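So the structure is just underneath, and the comments pick up after that.
With one protein chain held back, the other chains of the complex are shown just where they sit.
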Amino acid sequence: MRSNSKTGICGYGAYIPTQILESQSIADVWQRPITPIKAKRFAYIDEDTITIAYEAARIAIESSGVPREKIGAIFIGSESKPYAVKPSGTVLADALGIPRTTLAADFEFACKAGTEAIQTVMGLVSSNMIEYGLAIGADTAQGRPGDDLEFTAAAGGAAFIIGSASNGVIGIFEASVSYVSDTPDFWRRSGEKYPKHLHRFTGDPAYFNHTINAVKLLFENYGYSVSDFDYAVFHQPNSKFPQKVAQILGFKKEQITPGLLSPIIGNTYSASSLLGLAATLDIAKPGERILLASFGSGAGSDAMSILVTDLINERRPRRKVRDYIAKGLIRDYSIYVKSRDKLFT
Amino acid sequence: MPEITDWRTRIDRYRFRGYKCLSCGKVYFIKRYICSNCGSTDIKPFDLPRRGKVIAYSIVRQAPDIFKKYEPYPIALIKLENGKLVLSQITDVMVDEMKDGIEVEATFRILYEYGRSGHIVYGTKFKPIID
Partner (left out) sequence: MTDVVIIDYNVIKVGEHWDKSLSDLIFEASYPLIKKYGNDEIKALYIGNMLSEFANIQSNLGAYAADILGLFDIDAFHVNCAEASSSAAIYQAILAIKSGRYDVVLAGGVEKMTDLLYRKAIEGLSLALNADLVRMTGLNLASIAGIMTKEYIKRYNVTKEMITSISVQDHKNAVNSPHAQYKYEITIDQAINAPPIADPLTIYDVTSISDGGAFLILASREYAEERNLPYIEVLGVGMAINTLSVVDRNDILEFKATTKACEKALSEASINISDIDVYEINDDFSITGILSLEALGVFGKGEAAKNVYEGKTALTSNKPVNTFGGLKARGHPVGATGAYQTAEVCMQLMNKAGSNQVSNVKYGLIQNYGGLDSVAVVMILGKGDLNA
């Protein structure tokens, strides 16, 4: 999709919890082999998707320099929104001082809910319905105890303030596409605490099919090729999938490394590809181009191209992804279980 | 209904605000109607600094019912960057990891919830700045 007037990222912010659970701890309890993911970050007992979204949004607003009064939408994409009925966005609006006249909605499309939020804000901004919008991907993923996905189900958030490219942006959204189909790779029924998945089926028919098709669609429709991009950021449910899809598409290891976080923080679900984007923007130079391809189970992929501008050097957030990754508190499985509310009746 | 009190007081909790007397500049943590320094009623809320230092902390081991899930937790007397003293829960660390004198920063967290099906009440706590 290409809009009539260009939009872009005015500022961004990331949040990754301090609590760390090493895969070895999980492996020890469940007597399973450990995965290539070394550790994951999990939400503390008093954190949830709303608190994580707030921390990321706060940094995004600060680094963008955009006055809060001009933000007209708050969209949070998540699989772990605290209320089935009550928008997370209104809590954030009151907490951040965003005016009462804002649009606020929670988006769901598994792990690509955050990029859905971005595309929707792009539409609202380019149509002049709003001046600036806040798109967030945040999750406190629910890992079923003893399941493979427990190694990777993690927590984190990334927020983006989106405005018209003519207002001064650090990255321009040049184009975006979506590619979806009804695919039963991974899901969670209403009222259920943990999701279910179809193991190997989540690979080729789901993650790879949709991600590759979305990227190909973006390339075909807008005349891009691999060589146009300096970086690629993919959804990161584990450490293998993003590296494999990068290879299939023709990207080199160095191009995905800045945005590849899952080996140390796990799969942050709706924040996964967006945290990768934030980490890439943390080091990208003006004129460089980033490919972002998210994936959400159910299933679909959003692919977009982002052109970094000169403004990037003036608007980097005060806290970067690597600042979060450099610090943390290593916990054992028992503290993890207590924090993630698995003990409370 | 406590949910209604929580709703009425939410903005100060969410944004970590204090109250300042616009006549003499005295700062309060909790809302005041009349300045105890100069008697003015021109007192307005403002955003407090979000960083500070723990002057002294203690531990709550018998929490009010709604906070029971989180006990034990540290309560700290914090001196903010502008010199104002405030009280706050400290989060992210176990009670035996707490020390006096550490640098802390404000963070938006769940304060409590009215059970599994009740409202979640958010507010501001402080967490150690880990280096």
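Order of writing sets the chain letters: A and B. Residues in each chain are counted from 1.
Here is the rule we use: contacts are C-beta pairs under 8 Å (C-beta built on N, C-alpha and C of every residue); 3 or more make two chains touch, one makes a residue touch a chain.
On a predicted model such as this, the values are computed, not experimentally measured, just so you know.
Counted over the whole complex, the shown chains touched by the missing one are B. Of the listed positions B:56, B:94 or B:130, the one in contact with the omitted chain in the full complex is B:56. Here the missing chain is touched by one residue of B:24, B:38 or B:85, and it is B:85. Residue-level contact of subunit B with the missing chain is found at 5-6, 9, 12-13, 28-32, 36, 55-65, 67-68, 70, 73, 75-77, 85-89, 95, 100, 111-112, 123-124.
Note that only the chains that are shown with their structure count from here on.
Put simply, the C-alpha centre of subunit A and that of subunit B have 30 angstrom between them. For subunit B in complex with subunit A, the residues that touch the partner chain are 10-11, 14-15, 69-70, 91-94, 97, 107-111, 120, 122, 125, 127, 130-131. Subunit A meets subunit B in the complex at residues 18-19, 44-48, 50-51, 54-55, 58, 82-83, 91, 94-95, 97, 327-329, 335, 344.
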